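What follows is a structure written as structure tokens; I'll ask about it next.
All protein chains of the complex are present and in place, except for one that has been dropped.
Just so it is clear, A, B, C, D, E, F and G label the chains in written order, and each chain counts residues from 1 on its own.
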């Protein structure tokens, strides 16, 4: 009855991955991470501000509880992504990397060509590679063939909160994938996350929707419930959808007409 | 921090109401009701089959745990609905009634005129009245003025599992209502229920989606989680939705270009 | 091969009905009406402002070209609707009336009870009655039985431009109706109007989307084309919809592999 | 006031491109092409069946009226696409090519990597290149930079008729493109085509929805109207969309209450 | 005659003169706890079952709670 | 008094005794072709304008067709 | 031998030694106007059909335009 998520040979009890950006404070972040019951969180790599150094985010995350998945955000090319991945690994983190290669600053859409190139190189370099991609089924397939441990198609533009805008394409990716599919970016409310899981996604990654909620800790808990709800429903076998109605009460009609 | 649902002066800890029709067996029904953690279940009133009498459904429901809400399904007119309501009350059930007046056997849509008429009479007769209605904001308002304890707009045709097809109208009902709004009929998966709660619905009623799932007990549990997820998200204050993207990692750009 | 719209025994060559409110000027209104090729336009009845009387809108409409359909906007009850209808008829207009009974000033949703009541009385009084209604299939049926010449379900709140938000309910109305179904209110762009016609609607009524477009005359023409497109497609027999893909080019594969 | 579509330096009076596959007969194809008023049609290149040779499709198309745009369907790699393009050009057709590189036989989704590669080579070889792509904004941008004369993102899987499933991504492509955007694949009814044009697409390509309609000639005419409707609306300046309602009749309220 | 005819759930049925609703329920091998009864269009409470004597032509509806949504 | 008071569109108005609805319309510098009139709650047809003599306290609604949807 | 083997659309075919592509097209009862030809992986223009002499083992693809989307 166990229903673990397996990525890169490692088992996770939770199917919700949390991003750690945009929280009001490190305390808010830690509280949300705890409330979410996640076992994997993402972080970014950035230059230290030498004039005002601060704690690294990892100081606020218990590595024994969470796999820290660094991302390559900031990279616009495969070369940059590879540099960031290697730098992250030098911190002593496990060699897992979320590959993001994003040339466009407005819609923050990933570059398919550079992403594939970065993945090929990082797989060769021994990383467990999880590429963030547009919901392109052929690209997903090619990344899988290149050794990606999972694919992370976007639901909608990052941070937009608009939900499963790419549902038609994500459904194809899920149908064809032999590695886990993690729906990433654009999920705005727990019902979006639940819907992704009901479609058969293996996991979801959420950041902005939790970090910028009025009560981020409660929202983290709400997403945790939503992900579990969707996963459980997927496994429970959804009733078919109909165009017409179908009575839930017996259709044997009313009692006898009065007035004998 | 309590977040009870109050209908007709009574408090409920769960915002999921379960219908008891269409289950494979009474055992499956009982198991699903328990798994759902509901505190209110609906039942119908039907002629006993004198040639093959069987247990009433209430024999399988612990009245100390669940409010038994009889419905008037089978009624095509206000008169019939009133008769059924009074008959149900004579069973010793609390005087609560879900008013359904449905003239059309194909799409099972309720009749607004007869529903209002039945509600007026049943309110006068001392019932706590919960009318099942099309998602018509003005009708909802008139029922509220007529003393309905809640309104139960349909999300989509009963049993269709198609989800919040009437979302635009339900949003108006929720905005204007001063009694609880229970979204009823058509919710097919937990994400639908969660979405209804995120919109601000006070509760949802689910039957077919649970009763006809492959594993109805697990699906009941999944809906329970979905309803809690949606409610919690509603209270946590959803992050706003955007058209463009918004980075979750800092947008300070890449490390310095290499090549000194 | 003729495809006229018949309402109340009268044939119309166009399936686009135009509202005349909210135009920047009478000239803009006249130009848009002409561009739309409509044969029926709606008008409202209002008190003359005695301090600043102006031309009635009918001075700018050629009654030999257009049926002038007065509406009962402003009425919040059946009584008021009847008064307005009778007043409009006294102007010498044909006894056609669009019944609108709207108690709610924010979402402008029609009242089902009062609308039915007004229709019954106006039918008895000899009017050709076209009620504006929420997309409630049972109400539509009852109005038809009460003698309505057509039913006019709303697509979305008036003036919202949001399109066929009530599509699921309108589809049922169309399937069950024996009088013409005119989709009214909320159509924002020609594709919305085309989609309504493709569903099998008999006509659409458009006002705000044309009157408040930057170029209302061009928008009127665009809607005229959209309505014709949708109607023509409905009659041409839509190809079925598929979940999977289906090649439009032959799937016989590539030429022979090179390299002999 | 002219509103021509310019692709590869050539002007087209129609913004509807027709595919010629799947028609019941050459006569049906010719009639639909004429009815559509298109000025560009697509064709495929296939081995002659030596046991049962037939007319080429081009024998049924007047090259003085239509630009014949060969596609590379059948190609699963860039190499194959290049071979097909060059072979098509040897027929004496103008050097225009719709690049399709499709490895997957079920969902017929194009390969982003091979498509870019094929385009780079064909641009270098002097072709006017129109790549068929998944609705990936970054890929569209890269193809534009590689010299593509237009980009052709898919609305939904080919032949599915499901409409603008990729609308959110296509909107970004349109916003960012400096070459024409032709929405291709998956448009099932004229309202879909109109909606694409209203979003700002420069043209649409339709095949299955017309070829497999019951009356393909009428459906071609319907799509022609729909495309014109959508384009005209785009240029006319759509009225804004609102959540609440906005009356189209004046909101000055009813006449005075009766009963002095 | 010691027997009279009533209509139960739409079906003509004979009962002994003097029978009550409770007697009818027994005769039908039903349990009083499990049913509700409408007597000539009006619901009976359970404690009325024993005191309500059937007359010729009475219309009795015996119903129960079943699964419903 | 040669003058009596009526209510026109909700506003108290004086008219000469013996005035008709048509007179009132003239007095208001309106055109008969352009308006419709409700007289004490009932619509008047245009040919009744000249024959309807106003009485004290009459309620007159003068309306017209305006743009509407 | 006066005959040599080529591969046409994947099928082994015999032609007279000295035959051109144009000859092959005739032999197959096709019309030059209706087809396009790929010769060992490269497209031939129509005016090359008559000047291109077939050699043993040549791979010929004869294709045409068909309906497509």
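One rule holds in what follows: contacts are C-beta pairs under 8 Å (C-beta built on N, C-alpha and C of every residue); 3 or more make two chains touch, one makes a residue touch a chain.
Keep in mind the model is a prediction, meaning the values are calculated, not measured.
Check A:16, A:57, A:146 or A:174 against the missing chain and you find that the one touching it is A:57. Checked against the hidden chain, the listed residues A:20, A:115 or A:160 yield one contact partner: A:20. Although one chain is not drawn, its touching partners on subunit A can still be listed: residues 19-23, 29, 42-48, 50, 53, 55-59, 68, 70-71, 73, 83, 86-93, 158, 185, 205, 207-208. Where subunit B meets the chain that is not shown, the touching residues are 247-250, 255-256, 258-260.
Criterion: only the chains that are shown with their structure count from here on.
The most distant chain from subunit E, with centres taken as the mean of CA atoms, is G.
In this assembly, the C-alpha centroid of subunit A lies 31 Å from the C-alpha centroid of subunit B.
Within subunit E, the positions touching two or more other chains are listed as 9-10, 38, 41, 61, 63, 66-69.
Listed for subunit C are residues 19, 21-22, 44, 46-47, 71, 73, 83, 87, 107, 109, 157-158, 162, 185, 207-208, 247-250, 255-256, 258, each touching two or more other chains. Contact between chains, as defined at the top, is found for A-B, A-D, A-E, B-C, B-E, C-D, C-F, C-G, D-F, D-G.
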